[in-house]
Structures are given as C-alpha cells and as structure tokens.
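The complex appears here without one of its protein chains, the remainder shown in place.
Moving on, here comes subunit A:
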C-alpha cells in the first residue's frame, strides 16, 4: 500500500464487496479488464449465501471470487483489501459500516443504500473522521478513478465509459451529489476537456460521509488533477466550505462550480426538487446564493447549466495553452467480450441448440402447456385428461376422448396390495425408504407381465385386424407363431356368465360416444372364439382399454403407423403408469400411517434348494 495519502484508489486497489450483487461486480471486472489491471474485487461478503465462491468473467476467462460470511473474515484472508463497497440495504448498511470501522486495514467505505436514517448517517460520518477513515455515500453511485478503479455501476455501460473517457485518467477532479449527473458531467468533460482524473458522487442525503471539500482537498494535492468541477445543489452548507477554502488559499487550482436548483426560488420552498438533502432551509442555502458566493471568491460559475460546457472548454484550453495540461496519448482498448445471452438477444451471433421442446414453454409471463397458459387451463376448466392431451399428444382432445382417458386413469388407479407393483411399494416403504424410492419400485415392476397387457392387446389386436386375420386365424397365430397367450384376454374370476362390470362400462361408453369402435368389435369377435373354449377367456379390462385406445386415436386422426409409433414409444403403457402411480402413492402413505416394521419374508414360504457346485 504505497499510494500517496491523497489517493483513495489506484491501479492496485483491492476491494471487498458486501452483498452478492453479481451484475455490479461483473461491471467492475469488465472495467478492470478494459483498463488492463488485475481484478479489483478480492472478496465478497454475503452472510446468507450458502456458497463459498462465485464465478465471474475477467475478459473471456472465468475467475473465482471467494464469499465470506463476515467482513472481518474477508479482511483477514485478503489483507491487501483497503476498500469496502458496502452494498447492504438501508436496514443493514449501518451495522456493516460499524463492523468495518473495527477493521484497521479498511480505509475507504462506499455506502450505496438510500434511506439510511439521518442520525445513523451522521454518526457514521463523525466516527469515520475520528478514525481517519473515508466514507463515500450514502445514497450514491460511488465514483471512479479512471484507469485505476471503478466503484460498481459508476459510469454506466462499458461503451459509455469509453465514450466518456473514463477508462484513462484526464485532468479534471469532479465532485457531484447526484449519480445520474455524475455520468452526464463525465460526458461533458470528455467532450470539452480531456476527461476525469478522479470523480466522486458524494450522494444525495443530508449527511454525506464525506463532502465536496474533503475530496477537493485531495484533488488539490493530486498532481494529475489540473482543475476541478463542483456540481452542487440547493440546500445545505457544503458548497460554502469550498468557498471558504478557495478564499483561504487551501484550494489554488482552478475550480468550476455550479449549483443546481435555481428553480426553487420560484416556489418558496413548498416544492421538494430533487434529493432529500436538496431543500433550502435559509436564503443562504438557495442555489442562487451559493452560485453568487462561489463567483465572488473566483470560482468559475456559468450563468446556467447550458453554459457549463463552454466554461469547461475555456478553462481546459487556457491550461493547455499554458502547458499545464499535456496532450494525452489514447491507450488501446481491448474489446470487451459480449455476453452470449446478450449477443443472442441482439441477433449478433447464432448457436445451434442442444435440446428441442415442442410441448411447453416457460419463457414468457406465464408457463404454457402447448401454447395454452396455465391460467387459461384453470379458467377454461380443462381436466387432467385435457392436460394429458396437450402435453403428451399436443392437441386438445375432443370431449368424448377426454372423458374416456379420464375413465381409464380412474379404472387403472389401483388393484389392491397384492399385485406385484403395490407389493414392492409396501415392502420398500416398510424398509424405511422415502416416497420416491418406494414409488419407483412399484413402477419398475410394470412390464410385460404386470400392467403390460394394455400395450400388448393394442399391438396384437391391431396387427391382426390390419392383416385381415379372421378371429380364428388370429387365435391360431398367437398360439403357433407368437407362442404366448393373447394379451388382454382372460380373467382369474370373471367370465361370460359373470362379466366384469368395468369392462361393460367402458364398452358401453365407447359405443355411445366414439364415432367408431372397429377394433373393439373385432376384439369381441375374437372373444367369442376364446370363450367358446373356456368361459373365463373374456376380453379383460386391459384388453378393452388397449383396443379402445387404438380406436380413439384412429378417430382423432392418427394413421395406423402413427399409432404403432405411439405404442412403441410406450404411450399406451403411460396411461397405466400414470393411473397406477395414484394407487402406489396411496399404498406408500398407508404404510407410513401404519408405521409397519421392516418386512422379512418367512422362511417357511421359501423352498430352499441350494446345492454346492462341485470342485470348490
């Protein structure tokens, strides 16, 4: 730290940033890169963050900046940091500053929050002075030491920084209250002089931690600063301190001064113009009075803000003529790599995508299901089956189809605790596993032998019908060629004399509401053949669902090939998986409610037939 007293920031300054404000930090690092210095942020303090570091860009490279819970810790591990950028909210900024007062290495604290109680702001200022520390703010954008150190957002975009020549030092020491006008002034100075040497926005509050004079006295000592510009405001006494200093010879460099708020004289203090600190309590505090007082001691005061550029140009050219200011060789500026997301948004680059999605979109104001917003789903009273239509098949089912899907889900929801999937769920739940693990053991059991009959029935009945097999031919084909029982045929108890009521309801619904039920009709012809052999070889509920789903998709416009692809992809099975998950979750919750212990299968229920292989 061998910088002179009059400098708060130089090219080696390292700061601790209080608050994980990623965009402000990234802007600082972009600036560092452009001016060719090392990253200016040593550490971040974020008490509530669970992360211990964050990644940022420095040029095209990524760097890691550590995150600490307290400023003390950050300072301990980064003894080179002497600036705290206190970006805490108005609620926390005060205690954060008090903590920083205790840390000897911290010399400068920048406070951005607006709305810090005045009593706290005044305390901070007084304590900082006692400790020999600097506070910039509160309620400020900060400031900049061009070519060396940028406080957070000061200067705006990188493009503006370069346009306003804030990337390399000029000759002007600038002090303002307002952050917005700070930027404007930098621009005016770049256009009418050679740019800013150091600039500070002291903040709009009544009790800034440091004021115009504090910084102008530093500028007076800084050989880089050849003249100063003060942009003051109606209200307060800060400008008079500068007037006194000029009068007493503490400031000898040329000063240009202007106080905004000359309007207020027309409205008798009734209207609050601008910042909280900007209200004249007495005649002395009006902008006119201050402009007059500045003029009287030889500060260069324009007649109005419009004239300010001319006055700046005049002083600059005078100092150039005198040889006080030398011409500046403009440095090379490396281009700042643009963020990919921004470049894409602006249509500057293109990149092929890795994923495609054709069913939903979460990018707009509200997520959509196939273009239908979720609120519309609710408002139009769409059913779960309608949502399945949108998300699985990208269409709004006709009502008759939606109602059928809904029936299917209800019919397959559960089949008691003894079936393979439900049994798995119960055993897993009793082993103390969570919902997800228990549920998947049930789902993993679904396949050709358990719950797979819907798929199978759809596949084989459809194939036979398309190939114009007679029902007899089909039964023979399954027996002789495929060598499996016909999926969807047969029931443990139900028979022609004792029909399955679920099947009756589904068939009845389909006959009355489907435009056509070709495959069902065919399947029932097949049933006539099978039941003639054995009474319980009826078209069961899986078979009925399978063939009716084929009829459904045919009627809503799917070709035979399309339906084959659906079955191949598992779409029919999906209705069973979805429906049966309801039952599986029920069994899991049931086990948790009952709090049953670990299940161990009784040994007497197992035939042990273990033989030792020979030769061991």
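By definition in this document, a residue touches a chain if its C-beta (ideal position, glycine included) is under 8 Å from a C-beta of that chain, and two chains touch if they have at least 3 such contacts; residues count from 1.
Following the convention adopted for this analysis, contacts and distances are computed from a predicted model.
Per the UniProt record, the absent chain's protein name among "NADH-quinone oxidoreductase subunit J", "ATP citrate synthase", "Acyl carrier protein" or "Cytochrome c oxidase subunit III" is "ATP citrate synthase". Contact with the undisplayed chain is limited, among A:206, A:320 or A:396, to A:206.
Within the full complex, the residue among A:188, A:293 or A:409 touching the omitted chain is A:188. From the options A:271, A:318, A:340 or A:596, the residue with contact to the chain not on display is A:271. From the options A:4, A:104 or A:117, the residue with contact to the chain not on display is A:117.
On the side of subunit A, the interface with the absent chain consists of residues 23, 90-91, 115-119, 122-123, 126-127, 141, 153-157, 160, 163-164, 176-181, 183-184, 187-188, 204-207, 233-234, 237, 260-263, 266-268, 270-278, 287, 303-306, 309, using the contact rule stated above.
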